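Apart from one protein chain that is not included, each protein chain of the complex appears where it belongs.
So that you can tell them apart, the chains are marked A and B in the order they are listed, and the count of residues begins at 1 in each.
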Amino acid sequence: MTDTLLQVENLKTWFGTGTGTVRAVDGVSFEIKRGETFALLGESGCGKSVTSLSIMRLLSQPAGQVVDGRALLEGQDLLRLPEVKMRDVRGGRIAMIFQEPMTSLNPVLTVGEQICESLRRHRGLKGEKAQAALLELLDAVGIPDPRQRALEYPHQLSGGMKQRIMISIALAGEPELLIADEPTTALDVTIQAQILELLRTLQKERGMSIMLITHDLGVVAELADRVAVMYAGQIVEQASVREFFNAPQHPYSRKLFDSLPDINKRKSKLAIIAGSVPNLGQEFKGCRFADRCEFAWQTCRDVEPVWQISNEGRGIRCHLYDAQLLSGRPVSQAASVAVEEDVVPEKENQQISLLEINDLKVHYPIHKGLFKRRVGQVHAVDGISFNIETGRTLALVGESGCGKTTAGKAILQLIRPTAGTVYFQGTNLNDLRGESLRKRRADFQIIFQDPYSSMNPRMRVADIIEEGMTALGVEVSRQSRQARVDELLTQVGLSPSMKYRYPHEFSGGQRQRICIARALAVNPKLIVCDEPTSALDVSVQAQILNLLKRLQDELGLSYLFITHNLSVVAYLAHEVAVMYLGRIVERGTVEEVLQNPRHPYTQALLAAVPVPDPDSRREISPLKGDMPSPIHPPAGCHFHPRCPHAMPICNDIYPGETVLSDKHRVHCHLYQDLAR
Amino acid sequence: MATKKIIGRTALALASASVLLVFAVSFLPVRFVVLWTDALIFILCAMCVGFAAYASQHEHLRAPWREVARDRVGVVAVVFLSAYLVIGLLDSVHFRMPLPDVKQSTEQQYSNDVLSVLDWMATPVREGVEKSYSAPFAAHLYVKETVDLPDGSKVRLYPRLQHGGAHLNNPEQERSGDILNTSLLSVIEGVVVWAVFTALLISWLARRHHRSVSEMFGLVMRGRTEIPWHVILLTTAILILLAILVVNLSGKYHIFGTDKVGQDTFYQTLKSIRTGLVIGTLTTLVMLPFAILAGIAAGYFRGLADDVIQYVYTTLSSIPGVLLIAAAILMLQVYMATHPELFETAAARADLRLLFLCIILGVTSWTGLCRLLRGEAMKLREMDYIQAAVAFGVGHFKIIGRHILPNVMHIVLISIVLDFSALVLAEAVLSYVGVGVDPTMNSWGNMINSARLEMAREPIVWWPLLAAFIFMFVLVLSANLFADAVRDAFDPRLRRSGLRACL
Partner (left out) sequence: MINYIIRRFFYAIPILIGVNLLTFALFFVVNTPDDMARMNLGMKRVTPEAIEKWKHERGYDKPLVFNGSAAGSEKFTDTIFYDKSVKLFVFEFGQSDSGRDITYDIKQRMWPSLVIALPILLIGLLTNITFALLVAFFRATYIDFWGVVLCVTLMSISSLFYIIGGQYLVGKLWHLVPISGYEEGFDAFKFVVLPVMVGVASGIGSGIRWYRTIFLEEMGKDYVRTARAKGLSESLVLFRHVLKNAMIPILTGVVVILPLLFMGNLVLESFFGIPGLGSYTIDAINMQDFAIVRSMVFLGSILYILGLLLTDISYTLVDPRVKLA
């Protein structure tokens, strides 16, 4: 089982020509053995997807060109194969699944037709035989009721189901290598766990190789045998997963680990990688990471590091591991290797309640029929209660579609709640209208998920930040407003000279900083952070989390932190509320909820998060099924159809609140007897 | 920064020049007439200049236009369009000539004919009216006439033209030589003019980019400049040569022949340019405020406003466009016929009908843009930055003005340029149907319509069709190519659909 299946040598893929050439992949070499899972790890824009598309020859011509290199599939160079022969390889010997299952299936063909296409193409199966193979495949990827599902169209399936279909299409040609390009990134954690489990079983059964492309260290630890880290179009480190996770060597890899938030780092700042990924449109002279590396010395900027392979078979591209060059390193700098760990003391604020939510509901009516009668409603938010104290962070956790974003917007009165109260410093915001509400708006602000759509592309940064101040009359004179803009930009770690630029000139992380500055401009007491880091890379996420934490300390802000990312919660939040289908199923302090989860959903959610540690590979069975529709929530406990501990009572009665401790509450029949 | 200054200064210079012009003009011994469409055209021009000045200060507005300027096909189209525009503008300054003082009255009397600057410049061609049809470059009429000979007998022959080729003694032998001579002379003149133009342009560019003139010359000729100046120079060379050739030849011949009543076809087609431009631009101008307001209001406010606006545009768009136009124009005809006292001159009457046609075309064509904008506004109001503005308590109208309007303007612009060529083509069809511009007004539609009636004549009278075809085709083609370039530059989603994306 050790023979090489795919060998990629010095692959170079460039986009565009002339001066603007982007060297997206610039000399990548690796090999994949039979039956192993090889992970290509890297942040967005590092060229990992382009690498896989180059091997498959699926780049959109003529924008992207493979200019050099070989990709040998058992000695046969794919890059020089005639197109007709290449089609036998595609889907036959190498299959691929993509990140977005939502758009990757043809919307007007049934699922069965799309799978059969591949069966016919590569195995020549038709009619009865194809039908049998189809059902077998659907069964193999864990699709219930395959005969029925094969006749359905993609839009009738959930995201997880679609990804299973994608996998079955890939398996239809019985490939030797499966390229999985961020197969779970678009999915929720519980679904991600299902898919990862599926990939693992399939590989075991079929003995195929998997090339896993991901940005998630946890997914790598969960699935891969070997890993290569890509940075700016090159592979900088390669090792077996165990070695890599025990001791990452390249400064970039180490930083990636350090910048992961988790509960043990709560008291300290997260390590960050300074600066941003270099523009790939340039010719590089030295090491591509040199400008962001704290170990770098002059040689790193002048000489490009070569690829070295150590005795254990690990590969690295760094001068630190080149004994000859390392000797020339100035000693004074070597001392600064030790990372300073500034400890952020956890302040014990006076516990003054700032925001109290009681039985908040947001329902959307559904109209149907001849006269558009109201036939039902979407229970987006269905009676949630919690409170936030000054200077504290409450994390609202849940999977997509659970209503957490709607809840955040309803609290800010961006969506008018259907029922319930939102007491902000003693005033019920739901009662306020017009001018009286507008006056209070300075107190609560919001930061959005997508830093690209949260700023008007036609306005300058200064005008964007100033908008709130003008509207709410925070600073009266134009000069004082401008001074405040400068101050805010400095506060979020940007230079005041940037204020005359337009949003498109900034990177994602910088934009998120500007958005924070905009929210801060009106001196709010509460900021609703709606997944502010989920669109960002890990290293940039660390910068933003550090910033948010610092601002909380300096300004005594309260955050309502809406997220699906539990490690961010562990790092940042004081209290957690877990939402499922419009209701909070469990809440309590971070320690209580994350370390001693009581609700089966919370437990499943926590178990589903991949842990960046290959030794802790779990043998848990992931949560079954998908979240039901909020139009027709299941009777009784909403979670009971998926719950491993479901009892007869769960089918009928929604469980009441069980108080487990001062803060810890849970809605579950399992604990009804424990009520204090 | 330098470009900003230069553009700013240009705007200033233009403004002061126009003030001076108005001042100087008031001393001329003519009476200026501002027709309705003239006024609107000049307002439109002022708006364009104002927008250009504003855009030059804002990078995000300037960037897509630079993209257009980089597009070779785009700049060629722009050069051709500007040539049309110049002619159209010249034809939009109207005045009435003073009449010779016969009655010794103290008050100066003015002619009833409203002339434009273009008419004045083309006086020889305008006044060189023959008896009837004559072919291009002909020296004789196209139809036989009975002529009295000096000896009293009568013969049927093709009589000589009074103006076309009148300077020739023996047209059969001299004509080709004369045409060749004139052409050669024109080419020489053209080369000289073009050389002067090139020299001026390059020295201006050299100053702007702080380079020496010879260096700049090299860059331009090798096509190494950001804006493809060499393409622009080539296009202008062709245009200048053609213009001089045409001016010289049309002084001696009817280069596109004459029509039934002996009017010069070339002059008519030149006059038609203005009609085409007016319909193409003013229609959009007229409908734009409604489309933008209604579209954004419907998409942003939803609810009742949305219902009402949707009802209005569904109702309007459910009437087939041609029929609505026909109905409205018929009614206008009746109205104008029954109220002749409202119009001072025939030109004013024709002009008002043109304007009304624009309005009616606007009414039938705003629904498309309105629907687009409604959809876009609906999408935008859910954008995070608008939610953020709401969270700041910014008022609805400020949100519309600051966040929505600037972000839909590219759609408005694209639809303006896309509509232009369609409207120019529509004019021809409408005039054919009989609900177009006034029959007395020069337009390509009227030219085609009257030529069509002569289709059965043997041998066929083809030149009015040819003239209208060439001038219309070049205008519409340039407009289409320009629209492509604009759409490519402004619409990120459609970036791959245009011409340039092919290569």
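As a convention for this text, a contact is a pair of C-beta atoms (placed from the backbone, for glycine too) under 8 Å apart; a residue touches a chain by one contact, two chains touch by 3 or more.
Small disclaimer: the values here were computed from a predicted structure and weren't measured.
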Contacting the left-out chain in the complete assembly, out of A:R121, A:R329 or A:K624: A:R121
Hidden-chain contact residue, picked from the options B:V68, B:L270, B:I404 or B:L425: B:L425
Which of A:R87, A:R242 or A:K624 contacts the chain that the document leaves out: A:R87
Hidden-chain contact residue, picked from the options A:E31, A:E100, A:D258 or A:D291: A:E100
Which residue of B:L28, B:A195 or B:L477 touches the chain not shown here: B:L477
Where the unshown chain meets chain B, residue by residue: 311-312, 314-315, 317-320, 322-324, 326-328, 330-331, 333-335, 337-338, 421, 425, 428-429, 432-435, 444-445, 448, 452, 455, 460, 465, 469, 472-473, 476-477, 480-481, 484, 494, 496-497, 499, 501-503
Positions on chain A where the hidden chain makes contact: 56, 58, 60-62, 84, 87-92, 95-96, 98, 100, 103-109, 117-118, 121-122, 153, 155, 166, 169, 172-173, 368-371
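One rule holds in what follows: only the chains that are shown with their structure count from here on.
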Centre distance in Å when chain A and chain B are each reduced to the mean of their C-alpha atoms: 55
Chain A to chain B touching residues, read off their complex: 409, 412, 414, 437-439, 441, 444-446, 448-450, 453-459, 464, 467-468, 471-472, 502, 515, 518-519, 522
List of chain B residues in touch with chain A within their complex: 59-60, 383-385, 387-395, 398, 402-403, 406-407
